[in-house]
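A single protein chain has been omitted from the complex, and every remaining protein chain is retained in its original position.
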Amino acid sequence: MSLVPGLGIAKGMALTLRRFFEPKVTVKYPEDRRDPPPKFRGRLQLLYDEWGTLKCETCFQCAQACPIECIDMGGMDTRGRFHVHWGAPETYGERREESALRRSGRPVPDPAYLPFATVDMSALDAILEDYDHDPGAMLQILEATQAAYGYLPVATLKRISQKTGAWYAMIYGTATYFQHLRFEPPTATEQAAAMDAHRPSEGSYLTALDAALGSTARA
Amino acid sequence: MPIEPAHQSADDPRVTLDRELGVFEPVPPYPPRTEREAEFYTLGDGEMFINMGPQHPSTHGVLRVVLKLDGEKVVDLDPVLGYLHRGVEKLCENADYHQAICYTDPLEYVSSLFNEWAPVLAFEKLMDVQVPRRAEYIRVLSSELNRIASHALFLGWMALDLGGLTPILWSFIERDEIVDMLASLTGQRMLFNYFRIGGVNGDLNHDFMSRLGDWMSRATVQIESGNALLNENEIFVRRMRGLGTIDTATALRMVMTGPNLRATGVPFDIRRAHPYSVFPELEFDIPTRSEGDCLARYLLRMDEIKQSLRIIDQCLHNMPDGPVMAKLPRLMRPRPGRAYAAVEGPRGQYSTYAISDGTDQPFRMRIHDPSFIHLQSVGLMMPGHLIADTMAIMASLDPIMGGVDK
Amino acid sequence: MTVVGRSWNRLTVPGKLIFAGLPILLVMTVGLIVAVILLGGPVLDVLSDNVPILRFVVAITAILLITIPTAFLIIYMEMKIIALMNLRIGPDRVGPGGSLLSVVHGLKVLMKEDFTPTGADPIVFTWAPVVTYLAAVMTLLVIPFAPGFFGQDLNIGLLYFFAIGGLSVVGLLMAGWSSYNKYSLLGGLRAAAQVISYEIPLTLSVVGVILLAGTLSLNQIVLNQGGWFSNWYVFQQPLGFLIFFIAATAEANRTPFDLTEADSEIVAGFATEYSGMRFGFFFFAEYVNVFIISALTVTLFMGGWNAPFPWPWDITLALDPGQLGVMLLILVAVVPLILTVAFAAPLWMISARIKGWQALLGGFVLANLFVVAVIGAVAYVGLDWVAGLLWFLGKTYAFVFLFVWMRGTLPRVRIDQLMDFAWKWLLPVSLLNLFVTAAAIVIVDSVKS
Partner (left out) sequence: MDRQFKERLETRFGERLTGLIRQRHDETEMRIGAGDVVPVLTALHDEPEFRFQFLSDLAGVDTGEVMQVVYHLWSETSADWLRVTADGLSRDDPRVPSVTSLWKGAEWMEREAYDMFGITFEGNRDLRRIYMPPDYQSFPLRKDFFLPDDAARSPGGGVRPMERTHDPRNAPTTALVRRTTA
């Protein structure tokens, strides 16, 4: 606010008077139409003829022309022989199966671990929940799974892969790399041996090292 | 909540009067459900209710405010929401991750890009996606443009609610230029739907860049000259100064964010407080003001426009080359987990809390909107002011009802 | 069937009407002539005995009639000027430059349904717009438009003006109270508080002018300001002028004092429940008020219909068309043709795209304009009242423009600031102005004598 009373008002009045004479910005619509922007997205609508049949002939011209690649479509070819579709092939398999089924409210079969012997997954789910489905903690998850089931059933590995998002190959590789992880149920002798066997943990190893060297610097 | 039968006794004179004449009092036809409602809907001596909205010339959307007045002085008020409720959170739970962004887009239609950014950021966290740097820069660039557009609109609305007819149209000219610019970048003028998980939809194009360069060369002068209409106007300044004052402690208790909090003197800006995207690399200041009144909130937004121009300038100079979209599968199934992401929008903190259960749809998606938070603080600001100031205070907080009602 | 009957059957409906009407028309004409011959003398005698009454009736009818185009014109000005200030084009579809849009608005208002809300007091509700409108229109009666062009030269003209002008608040209050709507009530009460508060500085600021002029008659006040523009009271009463202008803005409920119908606060104030022509009356009254306030400002402070400088040459146009005789006929027949061709020729030569008939049409329009301009110039020089009316309307519409300009620029003040301003600033300052004026007059008189 200025010191002189009314100066601000006077400035404003001067500004409006100046704008009074400036060129105007109005676009007179029906006479002067602007082009839609190059990436303009209108509404997609499929037309039906008077018998209620879809007019779309699955020519894919719209899908090819779509600037933002939002159209993916499928249908029978014009002679009614082959099923054709447009878009990335992997999209179709997944969309047909899971999402479509889930949205229609039907149960979703997961073919990933159907061929394998089914095991009770509740213990594994608890473990995964504990480790926050974090693929970074994969070794711990696998160890905990082995502790829970006694071995690593293939179904659990599939389940871990599905839940954590890690590749199955990576999990399989991790599991085969470490010797203390196993894929078969332990036999009776092995179980007894496992009871005796004592894998030196990191802490005890370091304690022994400290004792041997006689140093306390690490603490 | 069971609703008991209405307790309008036959000997309540006001009720019979209203029944006879068919005039609607804003008193609800059921017993008060809470302590606060009982307190509010009890009239004191010489007080009256007045129903502002849902159809009122200046409620920035479909908001209904029941005012309890003593003459022209506001004693108390009760905002009634829900006229624009669309259940976006529920919709998002039934859409896959890409589709969810489309639903959050029209929440706050004045600054759509920020409504996209928060969920996109949360989903990227869920999926551990690394966004290309060029995409990040484009995001910053376009969203700062959107911030200017939003603030420009605010400045006009503020003046309109105080009775000035002209600034709203000037600010719409400003906004229209930016929105046209963004339309050539994104394809739409209002609901851009531009940010995608892992990047943005489409690179910068020539049309956008030429428009932006043209606008940038005159933006500062243009905005300054338009604002000169009111910044020094005695009537305007006298009305705004000391109006709707809120202090820092109260603002923090009301969990306010954004310009409304910074107008009380707290330099809290998520772009600096909890940096996301490429904001750590960019130079800009966080303007603050200490008064905490409507004038401070008004002027602060002008300062923010200048800072946004600075950021846009830096983005244009530092724009790296490269892809604008990360390589991602079309169908996204993040591992189960939770992610929270917040961005600093023109009205404050927009944030999204997303829970994934391993399917391609979010299990729960919580959308936090600053307008919703700020609107409830009018209950603290308005009592004691005049009815003419209710709209000024509400406009200075800049709520957008699409965001408030979700 | 007779010949007459057959002929009658062949007639169309309008034909039948004309044939049936002709004898009646004939009888009426003859009757009128007879009546004029018999009663003309006495009627003329009565009228010539009561010229003031005749003058009053004619004047009030004329004033009622001119308010309508005045309101239309100001509404159009407001739409167009604010639009141009907003960098818009504004109305441009109806009529040239959209100038008929306000007429269309008026027709729309006439055709709309006119209803009374439940709970309203129907009588008061119906009469409120009439009171407001009449209060606005009746004040025009004492405004001198030009030398000899005024409804009534009251010797208490100014007092009459303020008395009748103050009635409009009664109309607003009636509207606010009878609507059975809280927004209307707030608007009506705001109007009452505002108008009554601002009446005081408004009246006090004029007292200085009254002291200087020594009369309450508006016509006399205008006559006192004749001669050079330095005689206008605005130069002797600048403070009074400022106070008067501000208070008049508030009195007319114009921005920045348009609190009574603040649309962003109380929807439309007293007019919230009104629709149709009742709303139209309020609407018209508002714009007529703008005209009246501008006219009064011009009358009191800006010299009324006086030109800013006395006409330097004393020209008497002793042009008698009768002298020309037959030449007059030739002149009337030939001059338009010559002028049309003369104006069409440069148009035709200026561009190859303009065809001959287009050039001729343009030339005809230009020639007509030229003739009108010439006649206007002659009238301005030769006729006193034309010059006065032009100056008066020019000044008045300059003030109307100022009001519209203010509306395009300023935000609205708050009700408590409005009251503070009236009582704490305008009232003391107007008293000071009055005191200084009185003292100055006394001093000047004592120095002179």
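Just so it is clear, A, B and C label the chains in written order, and each chain counts residues from 1 on its own.
Assume contacts are C-beta pairs under 8 Å (C-beta built on N, C-alpha and C of every residue); 3 or more make two chains touch, one makes a residue touch a chain.
Everything quoted here is computed from the prediction, not taken from an experiment.
**Student:** Could you tell me which shown chains are touched by the chain that is not displayed?
**Tutor:** Across all of the complex, the chain we cannot see touches A, B.
**Student:** Looking at the whole complex, which of B:I50, B:A296 or B:I373 touches the chain that is not displayed?
**Tutor:** In the complete complex, the chain left out is touched by residue B:I373.
**Student:** So one chain is hidden, and I want to know which residue out of B:Y97, B:F268, B:F284 or B:Y298 touches that hidden chain in the complete assembly.
**Tutor:** Counting the whole complex, the residue in contact with the absent chain is B:F268.
**Student:** Just name the one of B:A100, B:M254 or B:C294 that touches the chain not displayed here.
**Tutor:** Touching the chain that is not displayed is residue B:M254.
**Student:** Suppose we count only contacts with the excluded chain; which residues of subunit A make the list?
**Tutor:** These residues of subunit A touch the chain that is not shown: 130, 132, 134.
**Student:** Contacts of subunit B with the missing chain: which residues?
**Tutor:** 1-5, 28, 30, 33-37, 81-82, 85, 87, 89-90, 93, 125, 250, 252-257, 268, 273-274, 337-340, 342, 349, 351, 353, 355, 364, 366, 368, 372-373, 375-377, 380, 405-406
Everything below uses one rule, namely that only the chains that are shown with their structure count from here on.
**Student:** Compared with subunit A, which chain's mean CA position is the farthest off?
**Tutor:** Taking each chain's C-alpha mean as its centre, the farthest from subunit A is C.
**Student:** Roughly how many whole angstrom separate the Cα centroids of subunit B and subunit C?
**Tutor:** The mean C-alpha positions of subunit B and subunit C differ by 47 Å.
**Student:** Determine the centre-to-centre distance between subunit A and subunit B, using the mean Cα coordinates as centres, and give it in whole Å.
**Tutor:** 29
**Student:** Two or more other chains in contact with one residue: find those residues in subunit C.
**Tutor:** In subunit C, the residues touching two or more other chains are 85-88, 408-410.
**Student:** Among all residues of subunit A, which ones touch two or more of the remaining chains?
**Tutor:** As it turns out, subunit A has residues touching two or more other chains at 9, 12, 15-16, 19, 25.
**Student:** Which residues of subunit A touch subunit C in the complex?
**Tutor:** On the subunit A side, the touching residues are 9, 12-13, 15-17, 19-20, 22, 24-26, 28.
**Student:** Which residues of subunit C touch subunit A in the complex?
**Tutor:** 81, 84-89, 92, 405-406, 408-410
**Student:** Would you mind writing out the residues of subunit B in touch with subunit C in their complex?
**Tutor:** Residue positions touching the partner: 21-23, 48, 50, 56-58, 72, 159-166, 169-170, 173, 229-230, 233, 235-236, 238-239, 386-391.
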